[in-house]
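Here the structure comes first, spelled out in C-alpha cells, and everything after it is commentary.
The complex is shown incomplete by one protein chain, all other protein chains being positioned as in the whole.
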Amino acid sequence: MRIYAIAVYLFLYVPIGIIVLFSFNAGNHASELRGLSVQWYGKALSNPFVGDAFITSLVIALTVAVLSSLMGTAAALALQRLKGRMRVLFDGLIFVSVMIPGIVIGIATLVALVTVFDFLNPILASIWPEGSQAPKLHMGYASVIAAHTLFTMSLVIIMVRARIAGMDRALIEASMDLYATPWRTFYQVTLPQIYPAILAGFLLSFTFSFDDFIISFFVAGPNTTLPIYIFSSIRRGITPEVNAIGTMVLVGSLILLMTAQYLMRERDKTK
Amino acid sequence: MSNNNNDKPITATKFMKEFHRYQKGSISRRQFLGVTGLGTAMAVMATAMPALLPRTAFAGELGDRLVFSTWPNYHDQANVDQFTKATGVNVHINAFGSNEEMLAKLQAGGTGWDVFVPTNYTIEEYVKLDLIQELDLSKLPNYDAGSNDPKFAGPATVNGKVYAVPKNWGTTGFIVNSKKITSGPKSWKDFFDVTMNAGSGHTILHDYQLTTIGAALCALGHSFNSIDAKELAAAEALLIESKPHLFAITSDYQPGMRSGDGWMSICWNGDATQLKRDIPEMEYVVATDGGEIWTDFYCIPKGAPHLEAAYAFINNFQDPAVQVSDAQVHGYAPTDARALALQPKSLSTDPILHPAAELMSGLEFGAAQTLTDPIRAEVMASFKSA
Partner (left out) sequence: MKEQSKSNRWLTAVLLTPTGLWFAFMLVLPLIVILVFSFGERAPVGGYAGGFTLEHYANLGARLKAFTNTLTYAPVGTLLSLLVAYPLAYYLAIKVNRRYKLILLVLVIVPFWTSLLIRTYAWIYILGGKGLPSILDWIGFEGVRLINTPGAVLMGIVYGYLPLMVFPIYVSLEKLNKSYLEASSDLGASPYKTFMQVTLPLSMPGVATGCMLVFILLMGEFLIPAFLGGGKVFFIGNALVDLFLQSRNWPFGSAISITLVVIMLITVSLYMRMTMRNSKTGVDESLM
C-alpha cells in the first residue's frame, strides 16, 4: 500500500520536477539541458507580456470569484424558499451549466457575442453623435468573466445549498422567535454557518478561472491570459521561460497556502 | 522609510490603528505606507517586476508593445531583441500553423494583432473581407518596391493599392532522415509509399490544408491547387489510408524530427536548413511531381492597436542587412534584390534556398480559391477526425 502511494506520488511529481529543472536551463531549448542558470527567470520577469498576462488572469479570476460567490450565495439562499415551476427551472439551468463542456460554453459564447456585436455595432455607430468615434463592442475582459462566472456561480450555488441543507434549522427559528430582523438572523446565524462553503466556492472559482484555457481561448479577444500566453509559447517553440513561469506560479501558490495555514494556526492559538 | 519602522512585520491591530489614523488624515500617505511596510513591499515588487510598471524610458510615440503573429521557427530572436533594444517596443510572437487558422482568428474579430505574416494566395481575400489595411509606404523608408521581383511581390498589390510587403520566399517539399530511410524518395508518390511501408509510424503531415492536401494531390498526379471534387475525394482517400502510418499531424514538425520519432515530414525549406544544421543526415527534397512555391508578406490587420510600432517593426525587417542576418538563421531567401546582393556565398549557393531551375518548374503558387473552398476545408477536417 505504501509503495503504491509512493509510486503514485512519483508519477505526480516527476513531470513537475522536470518542469522545475528545465526552468534553470542555460540553453535556449526546453528539450535540451545545457548547464544551469537563472536567466529565464529574469527574462520572464522583464517580459511585459508575461506581466500583462499575469495581471489579466489575476483581475479576471478575482472578479469571477467575487461575482460567483456573491451571486451564487444569494441564489442559493433564495432557492431554498422557492417552490414550484421556478424552482424546477432554476435547478435545470444549474444542472445544465455545470454539465455542459467548457468548450461548448466557449464556442456558444463566441458565436452569440459575435452575432450580437455585429448587430449592435452599426446601430451604435449610427446613433453616435457626428464627429466622435463610436465605441466598437468586441470580446475582452467582460466576455471571459461572464463565461467563467456562468460555471463557477453554479458551483457556488451547489456548494452553499448543500451546506444550507446540513444547517441547524433550530437556530434560525430560535432567532426568528426572538424577533431578530431577517437581516440580523442572516448576519449572525446563517452566514457564520454557510461561510465555509462560500469560502471554498470562492477559492474554487478563482482556481478554475485562473487556470482555464479553453473558454478564454475562444472569448478573450485581444486579451491574453496566462494560460493563453503559455499556449502560444508552447506553439512558438517552447523556451525555458515557460518553465520559469510555471515554477513561479507553483511557488507563489505554495507560499499563499503556507501563509494561510500559518495564519489559521495563529488564530487558533489566540483563541 | 520612516524611523519607527523596526523591520518587523506589522501586527493586524497595529495595522488597523494606523489605517484609521490614515483615514482620519492625521498621517500622510507616505507615513502610512512606511509604517505599515506596504511601501517596502511595493518597492520590492517594483524592482522585482519591472514588467508591471509603466515604461517611461521609451514611452514615446511607438509605445512599448507589439503583437506579432507568424509561423514557427521563422525569426532570428536576436534581431527581434535588437529591435526591442533600439525602440523600446517589446514583441510578443504568436505562431500559427496555417493561413486558415489566422483567417479564422481575424474573422472572429478582436485579435489584438499588430503585424502578421500571411502567404501570397490569401492577400486578395483579406482585402475583400476588409481585414487588412492599405500600407502607408512613406512610413516604410527601408522598403524598395523596385528591388522586389514582381513574381514574388505581385500579390501585395490589390486594385492598385499596396497592402503588404514581402518577407521571404520559399518552397514546400519534404525532409527525410536519410539514416532511417535509405531508399531516397524523390517524389510525393515515393513519400506516401515510404510512409505506408518502410517508414510506417514516423511520418509527419502538416495541420494545414494547402500543403497536406496539395502533397496528396501531387502524389496522385493532380495539381497542387486542385478544387475538383473528384480529385479531392481521391486525395482524401489517400490521406485517410496513410493516417494509421503517421507519427503526427502538425505544422510544428521540428521537435518531432529532432527527437528522432519523426523520419520524414512535409517541410518548408528554411526548416530544412535549420534541421540539417544540427542533424547532417536530414535531406531536403523538392519533389519531382510538384509542390509549392510561395512568398510570405508582412501585413497590418484593421484595428491594429499599436500602429506606429507595427510600421517601425516592418520597416526594421525591410533593412537589407537585417534581412540577410535573419536569413542566415531561419534559412529562407529574401525577395529583395538589395538583400540578395548582400548575402554571403553560403546562402546564395545553398541548394535548399535556391533549388535548381528544373526542380522549380513543377512548383505552383498557392491559389486564392483554396483558402475558402469548402470542399478542401472539409477534406482536411474529416481526414484529421478519421
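Going in written order, the chains are labelled A and B, and every chain counts its residues from 1.
We adopt the following convention: a residue touches a chain if its C-beta (ideal position, glycine included) is under 8 Å from a C-beta of that chain, and two chains touch if they have at least 3 such contacts.
Here the structure is a predicted model, which means the values were calculated and not measured.
Engineer: Identify the residue among A:71, A:134 or A:172 that touches the chain left out of the display.
Structural biologist: A:71
Engineer: From the list B:182, B:346, B:361 or B:385, pick the residue that touches the absent chain.
Structural biologist: B:385
Engineer: Pick out the residues on subunit A that sit against the missing chain.
Structural biologist: So the residues of subunit A touching the missing chain come out as 1-2, 4-5, 8-9, 11-16, 18-19, 30-31, 71-72, 74-75, 77-79, 81-82, 90, 93, 96-105, 107-112, 115, 146-147, 149-150, 153, 155, 157-159, 161-163, 166, 182, 207, 211, 213-214, 218, 226-227, 230-231, 234, 238, 242-243, 245-247, 249-250, 253-254, 257.
Engineer: At which residues does subunit B meet the chain that is not included here?
Structural biologist: Interface residues of subunit B facing the absent chain: 98, 100-101, 103-105, 107-108, 125, 128-129, 201, 207, 209, 243, 246-250, 255-256, 259-261, 372, 374, 377-378, 380-382, 384-386.
Operating definition for what follows: only the chains that are shown with their structure count from here on.
Engineer: Name, in rising order, each residue of subunit A that touches subunit B in their complex.
Structural biologist: Subunit A residues touching subunit B: 31, 45-52, 55, 110, 114, 117, 138-140, 221-224, 232, 235-237.
Engineer: Once bound in the complex, which stretches of subunit B touch subunit A?
Structural biologist: Subunit B residues touching subunit A: 48-52, 55, 64-65, 67, 72-73, 90, 92-97, 108-112, 252, 254-255, 258-259, 305.
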